[in-house]
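Every protein chain except one is present and positioned as in the full complex.
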Amino acid sequence: MDKKIKVLIAKPGLDGHDRGAKVVSRALRDAGMEVIYTGIRQTPEQIVATAVQEDVDSIGLSCLSGAHNKLFPKVVNLLQEKGAGDVLVFGGGIIPDEDIPGLKDAGVSEIFLPGTSTEDTIEFIKNNVK
Amino acid sequence: MEDLIEGLLVGKVRPLAKAITVVENDQPGKRELLKRIYPKTGNAYLLGITGPPGAGKSTLTDKIIANLRKQGKTVGVIAVDPSSPFSGGAILGDRIRMQQHALDEGVFIRSMATRSNLGGLAKNTVDVIHLLDASGKDVIIVETVGVGQDEVDIVRIAQTTVVVMVPGLGDSVQIAKAGVMEIADVFAVNKADREGADKLFSEIRAMLDMVKGDIKPAIFRTVAVDDVGIEELVQGIFAHGERVASSGLTGKKLVEKAKRELHAYLVDNIMARSTGLTLYDDVVKRIAAKEITPMDGVEKIFAGLEMKKGEN
Partner (left out) sequence: MSCTDKKARLAERQGQWQGMVDKALSRFPERKEDFSTTSGIEMKRLFTPADVDAVDYNEDVGFPGEFPFTRGVQPTMYRARFWTMRQYAGFGSAKQTNERYRYLLEQGQTGLSVAFDLPTQIGYDSDMELADGEVGKVGVAIDSLADMEILFDQIALDKVSTSMTINAPAAVLLAMYIAVAEKQGVSSDKLRGTIQNDVLKEYFARGTYIFPPQPSMKIITDIFSYCKDNLPNWNTISISGYHIREAGSSAVQEVAFTLADGLAYVDAAIKTGLDVDVFAKRLSFFFNVHNNFLEEVAKFRAARRLWARLMKERFGAKKASSMMMRFHTQTAGCSLTAQQPDNNVVRVTMQALAAVLGGTNSLHTNSRDEALCLPTEASVQIALRTQQIIAHESGVADTIDPLAGSYLVESMTSEIEAKALEYINKIDDLGGVVKAIEAGFMQQEIGDSAYAYQKSIETADQVIVGVNKFTIEEAPPENLLRIKQEMEIEQRKSLAAVKAGRDAAAVENSLKALKQVAESGDNLLPSIVTAVKTYATLGEVCGVLREVFGEYVEG
């Protein structure tokens, strides 16, 4: 049996706009992946604890409130602390281009901006999960 | 593998999670892993929670977990959601309602998709239950969708099965649905503050009166979102467990459980081996062309398996 790719889609922080997270979740499901969606208002700690319990291959973080510079790196750091540093982390939402290098340095593998096709996200995950 | 086994036996989260992945996906090392932990199972109290969509199972499970934690018990949860029959993928969203426990070290929650393995949900989920058991969890809750064939199997191996119902979903139809009356050890009428709750309660009672036996399943009223009726429900669950234990049925249930697990593995194993034979496709073609009957087809397959054994 081919192992199904397991992805956690999470919304860290207080932002409640979940349209994108839900659309991406559906698209990943339709591509044959198993998606854990945690709902909104998750702390980085909750997200990482969930990721570890569910032994996911990848985490997709969605944030439209501008808090990404603080919250995304926090998730990456916590993953490393918990020995789950090999989980592929990507993000999306309202994120200015100029923040992307910083996020990548912090360990976020890719940022998908508004207008990204779900196909690209799916390809990225397939090509980059360990 | 050694690290995984050691880690999970002392309840460490990441080894347990990784071990579950091995077992869930039939990865190499699974047989060895199960062999090692199997003797350490049998301690956890297995609770099944099932019912139609919209009954509030996940919210109820969330509150039951909170109650158990207050009693100092550790809890393992398997939340099952259906896989898409088209893509084979799934969105596993039951956790949303249980996230207040995400940071509690005494709670381990794992989401699983039904997938459509030939062995079905039953086999792999039971294996995961064994792992949670071996990791030392006091109570293991399996929360499943609907009342379908697979779910009935899972639920037959639980010590107590709670069937959750809600007023307003076509009550008599729900109750009459095959399997519910047989599998329910305890009923929970959730969203009991709604109109129709009393009616539903009476209908369940009436149906139970028609069933043989002295020990009738208890019916509890709950309003999960408001944390109402949870204490009584949990007590009722354990009361059921004690009744079963003291009436000497435990042994019978264990044998029943062992049978079901064995059957699930047998079916899965035979199917896998049979479909792996080179003559399989040919047999299928011949049946389709009406050259041989399916019964004869089975004989041919078994003959083929014998031959293969002989070759090995």
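Read from first to last, the chains carry the letters A and B; within each, the first residue is number 1.
Definition applied: contacts are C-beta pairs under 8 Å (C-beta built on N, C-alpha and C of every residue); 3 or more make two chains touch, one makes a residue touch a chain.
Please read all numbers here as calculations on a predicted model, not as lab measurements.
Contact between chain B and the unshown chain involves residues 54, 58-59, 62, 93, 96-97, 99-100, 168, 225-226. Listed for chain A, the residues touching the missing chain in the whole complex are 13-19, 22-23, 26-27, 39-41, 43, 65-67, 69-71, 94, 96-98, 113-115, 117-119.
Operating definition for what follows: only the chains that are shown with their structure count from here on.
In the complex of the two chains, the chain A residues touching chain B come out as 1, 3-4, 25-26, 28-39, 42, 45-46, 49-50, 52-55, 82-84. Residues of chain B that touch chain A in their complex: 13-14, 17-18, 20-21, 25-27, 83-84, 86-93, 95-96, 99, 102-103, 108-111, 113, 115, 117.
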